[in-house]
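Yeah, one chain of the complex is gone here, protein chain that is, but the others are all in their spots.
Our next item is subunit A:
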Amino acid sequence: MEYFLQQLINGVTLGSIYGLIAIGYTMVYGIIGMINFAHGDIFMVGAFIALILIVALGLTAATPLLLLILALGLVLVIAMALSAAWGWTVERVAYRPLRGSFRLAPLITAIGASITLQNYIQISQGARNKPLQPLFSGGFTLAEKTSEQGTFAVQISYMQIMIIVTTTVLMVGFTLLINKTSLGRAQRACEQDRKMASLLGVNVDRTISLTFVMGAGLAAVAGLMFLLYYGVIDFYIGFLAGVKAFTAAVLGGIGSLPGAMLGGLLIGLIETFWSGYFSVEYKDVAAFSILAIVLIFMPEGLLGRPEVEKV
């Protein structure tokens, strides 16, 4: 039971990070019907920007806690802003000129944008792993069990609390943004009928750009969390994390916002539990197998809507 609880905490933490990235995939798919393969790399760029800022500000575990939290808040905001600028640029350069072109064209430029970002970081930052000493240590012990093998403590670290809380706050805020504000309505309108949206005075291009900007901002948050949680990044982390988050978005139902969050959480949990109870080597196989099984029985994903909704 204790072991289960510990895996649950770890899984939710990982799932939060996937969920944040998955939102970017699902929103872009919703609004222009393409998979933004460069999104995982925006996440990676976000992690690098965060790392550079943390090093530049000289933050270490020795920094007083309050100052550290404030500084990380600043890092977060700057990383989000700069990654958002990257997201905007990618859309502007690689996708917008091809709008109205055949469907595969932006898919190819998406892969191109992904490779470009990876190579740019590889060349400018070097190809080696970038480690970061842990900034937070410690946490709460939730339960303890003593047996012949020793003591097993269920712990939730401060880091995990921070990730789960930040993710929850962002997702709630984001859901409200999409459902209640006029920007969110404009986005949903563009998603459902772009031409009609423009007939109502919505600047469709601008709305699409903003969607990329928001997705990239959330990916940067995920990037910072990944960096703090794992303590090591390289130019290639965007690929696997991107594929996982994309999987999460498809599992939850691509185009659906709650679906992306749920999918992220599930992929995180499946991976963690599989690693915890079976083998670490096959965790990705497990995650993708579940995806395949779900898609066989529910082709539109868990919370996706059926393709056809004609009136």
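Heads up, the rule we're going with is that contacts are C-beta pairs under 8 Å (C-beta built on N, C-alpha and C of every residue); 3 or more make two chains touch, one makes a residue touch a chain; residues count from 1.
Operating definition for what follows: contacts and distances are computed from a predicted model.
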item: Record-based protein name (UniProt) of the chain missing from this complex, from "Carboxypeptidase regulatory-like domain-containing protein", "ABC transporter ATP-binding protein", "Hydantoinase/oxoprolinase family protein" or "Cbb3-type cytochrome c oxidase subunit I"; value: "ABC transporter ATP-binding protein"
item: Option touching the unshown chain, where A:110, A:202 or A:220 are the choices; value: A:202
item: Contact partner of the left-out chain, one of A:99, A:185 or A:283; value: A:185
item: Touching residues (missing chain, whole complex) on subunit A; value: 182, 185-186, 188-189, 192-193, 195-204, 305, 309, 311
